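Excluded from the complex is one protein chain; the other protein chains are retained at their positions.
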Amino acid sequence: MSRSPAPKAETGFDRMDRLELRLQLEELYAEYAHCLDDGAIEQWPDFFADDCSYLLIPRENYDDGLPLATIRCESKGYLKDRVAAVQDTSLYAPLMLRHLVSGIRVTGVTADHVKAEANFAVLRTQVDEITKVFLAGRYVDTIIAEDGQLKFREKLAIHDSLLIPNTLVIPV
Amino acid sequence: MSRSPAPKAETGFDRMDRLELRLQLEELYAEYAHCLDDGAIEQWPDFFADDCSYLLIPRENYDDGLPLATIRCESKGYLKDRVAAVQDTSLYAPLMLRHLVSGIRVTGVTADHVKAEANFAVLRTQVDEITKVFLAGRYVDTIIAEDGQLKFREKLAIHDSLLIPNTLVIPV
Partner (left out) sequence: MSRSPAPKAETGFDRMDRLELRLQLEELYAEYAHCLDDGAIEQWPDFFADDCSYLLIPRENYDDGLPLATIRCESKGYLKDRVAAVQDTSLYAPLMLRHLVSGIRVTGVTADHVKAEANFAVLRTQVDEITKVFLAGRYVDTIIAEDGQLKFREKLAIHDSLLIPNTLVIPV
């Protein structure tokens, strides 16, 4: 990760220049996608705060307030477990992913956090197949500064389809 | 909509900082996509100036100068009619959309308007189906400041396919 340093605690997100904040969010989402697409999956938990939650959930369940999620990680330990599960499984089924993230929107700013949303699409390529759409949806995130970098305090990846066309469930 | 305030009339787009203009355009396209994907479709006309036009048109017709369009709205009243039509139809056929917008280009700036273009792809998800590509194409827009916000004076959504894989025609 070669990102810009996050704002110092004494500054606060609400006093940050809007253009600077935008740049840092663009960098965060770009590095996050890079980690999942081309990077080392074991670095995925590093994008999260020490105290964090991650949810991959179908939009229908999210909209109806139903708790059933595709992936639910309530702590950094769970994130690491998920990485181990993906690493074990992907030995047998090589799968290439490609994240497209667009329309980043800042929906709230306080001194210590930023709320942001963005649209995502994930394309997947299996061996000897052409590239297909895997998932599309929306991130709904709460971001804080920790260890001098932006980190996800809470990340919801809400996917539009109820079905996921794969038995292997990977983070999005 | 939680967008930055548009430049005051006395300032003019041509005297605006380029980075600030870029940020405002990014915000406009992100909020527009959010309205169609997750927001309230009845707010869609709010993205347009009082005096406006909206055209969803196949690229072949646009390139050949043929007037036949998929949707043609010549005033804000037409936009509201379209919203009502979509609301009636979607009771019967729930359909989730996801807009990806990239490559925003400023193609002209005067004191009172900005011409901008961007690529779009729209993915759709129907109940019990996986997510598929719906449409892709290019926005060709004229944007003005009205009521303290950026609004579309003219919006062309030029889609690459001649066919649209749906009987319900929704705005893009």
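By letter and in written order, the chains are A and B; residue numbering begins at 1 in each of them.
Definition applied: contacts are C-beta pairs under 8 Å (C-beta built on N, C-alpha and C of every residue); 3 or more make two chains touch, one makes a residue touch a chain.
Computed from a prediction, not measured in an experiment: that's the story for all the values here.
Asks: What residue numbers in chain A mark contact with the hidden partner chain?
Replies: Residues of chain A in contact with the hidden chain: 2, 4, 19-20, 23, 26-27, 29-31, 33-34, 37-38, 96, 98-102, 121, 123, 125, 127-133.
Asks: Given the full complex, what residues of chain B touch the hidden partner chain?
Replies: Interface with the chain not displayed, on the chain B side: 18-19, 22, 59, 100, 102-107, 117-119, 121, 133-138, 159-163, 165.
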